[in-house]
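In this view, the complex is presented without one of its protein chains, the others remaining in place.
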Amino acid sequence: MWNYDKKLQYPIKIKECNPQLAKLIISQYGGPDGELGASLRYLSQRYSMPYAEVKGTLTDIGTEELGHLEMVGAIVHQLTKNLSEEEIKKSGFAEYFVDHTVGVYPTSASGTPFSAAGLQVKGDAIADLTEDLAAEQKARVVYDNILRFADDPDVKDPIRFLRQREIVHFQRFGEALRVVQDNLDSKNFYAFNPSYDKRNRM
Amino acid sequence: MWNYDKKLQYPIKIKECNPQLAKLIISQYGGPDGELGASLRYLSQRYSMPYAEVKGTLTDIGTEELGHLEMVGAIVHQLTKNLSEEEIKKSGFAEYFVDHTVGVYPTSASGTPFSAAGLQVKGDAIADLTEDLAAEQKARVVYDNILRFADDPDVKDPIRFLRQREIVHFQRFGEALRVVQDNLDSKNFYAFNPSYDKRNRM
Amino acid sequence: MWNYDKKLQYPIKIKECNPQLAKLIISQYGGPDGELGASLRYLSQRYSMPYAEVKGTLTDIGTEELGHLEMVGAIVHQLTKNLSEEEIKKSGFAEYFVDHTVGVYPTSASGTPFSAAGLQVKGDAIADLTEDLAAEQKARVVYDNILRFADDPDVKDPIRFLRQREIVHFQRFGEALRVVQDNLDSKNFYAFNPSYDKRNRM
Amino acid sequence: MWNYDKKLQYPIKIKECNPQLAKLIISQYGGPDGELGASLRYLSQRYSMPYAEVKGTLTDIGTEELGHLEMVGAIVHQLTKNLSEEEIKKSGFAEYFVDHTVGVYPTSASGTPFSAAGLQVKGDAIADLTEDLAAEQKARVVYDNILRFADDPDVKDPIRFLRQREIVHFQRFGEALRVVQDNLDSKNFYAFNPSYDKRNRM
Amino acid sequence: MWNYDKKLQYPIKIKECNPQLAKLIISQYGGPDGELGASLRYLSQRYSMPYAEVKGTLTDIGTEELGHLEMVGAIVHQLTKNLSEEEIKKSGFAEYFVDHTVGVYPTSASGTPFSAAGLQVKGDAIADLTEDLAAEQKARVVYDNILRFADDPDVKDPIRFLRQREIVHFQRFGEALRVVQDNLDSKNFYAFNPSYDKRNRM
Partner (left out) sequence: MWNYDKKLQYPIKIKECNPQLAKLIISQYGGPDGELGASLRYLSQRYSMPYAEVKGTLTDIGTEELGHLEMVGAIVHQLTKNLSEEEIKKSGFAEYFVDHTVGVYPTSASGTPFSAAGLQVKGDAIADLTEDLAAEQKARVVYDNILRFADDPDVKDPIRFLRQREIVHFQRFGEALRVVQDNLDSKNFYAFNPSYDKRNRM
């Protein structure tokens, strides 16, 4: 279970509204490569992951992504909450506003509600961890692209933090994959599935 | 942010596999009225909820639902992890197994991946809380229906706990709605939206 | 069955095109909280609703929503049908136009085709009616938001009518819920499901 | 607008439950080629259809499909409403029941909620009517397939009625397409789009 | 199986970037009536199509649509690959760019990822071919609409080629439908399904 800590994982204090930027950043709230998908993927993969050390990595990173999701929601809300109706009309933000006002709804930048179709749990240690490596790369790219459009240091700063954490996660998942491979028959990593076939579970 | 506590919110120790039951219970993992949708709804609605007391309720309940999600995942996994291939073939579980082995993937009982299309954030305090009241009722019904099919006391027990918590949440959201109404112009609750128009924010 | 009456439930005569506004209003045609979802929800919930009076309310309101859907379609079409290609290019309407020309297609403002994932039928009288209360609130919010962007009285007038009807529906569903509660064991409304368990059907 | 007539378009009196059959027939409630999609397609295409006669055909058939939708819902409900929990467990109906009890929810036989992605409005008279011809054929095939599995004359009878109406609709849409072609430049039917370009509107 | 030929089916050499136009043309890459859906529909329908001549038509046209898909991808990429960040910001292309940079992702103009829900395989020769006739008409309309917005002859030229091929395909599917009808009992085309019932297979 989880306990809530009222503090954001990294401080966010945005002084200027910017709905066009909010429309892009929201993809890391509800888009295919965002923090919600990341958290859900890792916390779901835990159950069938056979190695305690790797299970622990998935729980840690999945829990941290919840804190990232919270950060992204805070960024989006601070970028939009004080908008006047005039600003909303001019900014291309009205299509989102008409259904959500300035609430934070899990959607991608392109307007599609979050779907778990963008993540996978195969119940196979190698496939699941390779999926996780890809997820971290894809998230890094979105943060790269957000940084191209953000000029406000109040926004760039937490976004850089989030981006850097993706790179650290990528490294941790690489280590986890090596733990799995060390535990398998090195001549044929695919001889059996340690998440289902019972030969090599710790 | 959140801190992980290694303890389940309520103990789960299931001794007998039952894939047909797992196929139903998984709807409270990734189905439209399940714990994932509940948590995501409440934690997302917080940002634009104008009253600190109600913001706090949404955070509390949203955080508790994460623990419920974890419980449901544990139930599904314990009901399936020791299945032999023969048992899977006979049980109607093969369509799930072929894509996820015994991993826990966020899907409904009918096989649809989780979608945020089943929840809403309107950025309006009254609409959002009424949505929450409905969500808790819908979840209660699913637990009612699961209990019709579960004979195993190891399963019935945590399911009854989860069901009872939905009823408590329903009451808390009712109280939160009254807090909002007390703060609005009682002659016309809809004169303005306290999540956007600035008149009555605490 | 239904008989068609050539008259709109409320007159709509819009003289000026406005594709940006059409792009917002179309969410009440095919969006998650629009008239199509409302009609489908109520007309589908009827079958399992155990009390004749409440069944009748669902049929009435579901039928009225069909007339509202027709009104919204008429508004969208009148706002777009005389657009020149130049106006379409400048207005951000081209992404809709390329696939639908000036036809009326059931989509949300964000561009997602209508999905029944945004509505629910639990086959439980209390859950279904609470869902209906939430639906009416959510629709009211969208009409509130549309009114923020509409200056044309030809548009504001029918939109205000539609908004007011949502509020009346909300009240009728509240009365229906009380009818259901009066018919159930007041010490425990959830002792059984009157839509399935046979104890208390009228 | 529409007025409700309490009478079903064709009588339905089913005496025997059959959940396996209900699971198939429900595809004509919420599946891609069912009555809901048909009604929505025709009633949406009306707005941009330029010829009064064809607009009338779309309204007539769209309205009739609402009555068909009602019939299919009645069939599904009569086939399931008196099921005991034991019968539900044995029949493969539990995955639907857990989320909807014996309510009628718009889904396909394969378990996917209704989506307007299965229908189209191009705002082009020829494309829209050809789409309608295809829709009627596809619906006929589903009724053909349902008839392969239904032995109960109480079910076969209304299903044959529905199937026959699809064939009649197909013929009416063929006549409507000829009306459109008669109104266009016979050397090049595609020289302009009568739903948008203004040359040939009646 | 297929062999790749490095040559585009029709030459494409676009010198000027135009992200707004790319956003529309991409609907023929991943939208409901685009080349991907067309190819997938025809190549999937082949398996159950009972007449060798018609099977061959489906394979031919399905294979040609792959080449069209490639052309559309090339057009979209040439229209976007040299965009500066400044141009992207101004052009309404940023919502796509944030998740895909200048990669080519299968989506509609409205931002919805490609879904097979927009195509059908009924396993019935008449229904499948009528579906194909409709598909070609719908694609023609999208090309008509793209041509309204494209001024660059480098773009208009291949688009006109693609549009003309849709019209040719429509004619070929009409011929195929006649082959099927010639093979069926002319008094009742629907007496049996030649894709399943074994009476009339060649």
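Every chain is named by a letter (A, B, C, D and E) in the order it is written, and numbering of its residues begins at 1.
The criterion applied here is as follows: a residue touches a chain if its C-beta (ideal position, glycine included) is under 8 Å from a C-beta of that chain, and two chains touch if they have at least 3 such contacts.
None of these values were measured; they are calculated from a predicted model.
Among the chains on display, the ones the left-out chain touches in the entire complex are A, B, D, E. Checked against the full complex, the candidates E:Ala117, E:Leu133 or E:Leu177 give a single residue touching the omitted chain, namely E:Ala117.
Interface with the hidden chain, as seen from chain B, comprises residues 85, 89, 92, 94-99, 101, 107, 110-113.
Hidden from this view is one chain, which touches chain E at 1-5, 7-9, 30, 36, 40, 43-45, 47-48, 59-60, 63, 66-67, 69-70, 73-74, 76-77, 81, 99-107, 113-117, 120-124, 128, 193, 195-196.
Residues of chain A in touch with the missing chain: 32-33, 112, 115, 117-118, 120, 122-124, 126-127, 130-131, 133-134, 137-138, 140-142, 144, 167, 190, 193.
As a working rule, only the chains that are shown with their structure count from here on.
If you take chain C and chain E together, the chains in touch with both are A, D.
Listing every chain that touches chain A and chain E alike gives C. Discounting chain B, connectivity by touch keeps the other chains in one piece. Per the C-alpha superposition, chain C sits rotated 180 degrees relative to chain D, a value rounded to a multiple of 5. A straight line joining the Cα centres of chain A and chain B is 20 Å long.
Here the spacing of chain B and chain D, counted between their Cα centres, is 34 Å.
Residue positions of chain A touching 2 or more other chains, listed in rising order: 92, 99, 101, 107, 110-113. In terms of inter-chain touching, the protein chains here follow a pattern that is not a line, ring, star or complete graph. Of all possible chain pairs, the ones that touch are A-B, A-C, A-E, B-C, B-D, C-D, C-E, D-E.
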